[in-house]
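The complex appears here minus one protein chain, its other protein chains still in place.
This part shows subunit A:
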Amino acid sequence: MTVRIDQTKCIGSGQCVLAAPDVFDQSDDDGLGLVLVPEPSAELLPGVRDAVDRCPAQVVSLEE
């Protein structure tokens, strides 16, 4: 399972950080979403799925 953010359309809303703070962060330079843990363990997956759902720009993906 790999988590990705397509930064070209990210609006830096931080919804991913709220959904899964252990997996995502925002860059101090531009506020865009960052993946801290690209291969999250099973217990982190519900939060990641929540981030996929909540991301307003729909740029968070989880490839199984």
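In the analysis below, contacts are C-beta pairs under 8 Å (C-beta built on N, C-alpha and C of every residue); 3 or more make two chains touch, one makes a residue touch a chain; residues count from 1.
In this text, contacts and distances are computed from a predicted model.
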- Message: Suppose you had to identify the omitted chain by its UniProt name; would it be "Lactate utilization protein C", "(Fe-S)-binding protein", "DNA ligase (ATP)" or "Cytochrome P450"?
- Response: "Cytochrome P450"
- Which residue numbers on subunit A touch the omitted chain? 9, 11-14, 17-18, 26, 28-32, 50, 53-54, 56-58
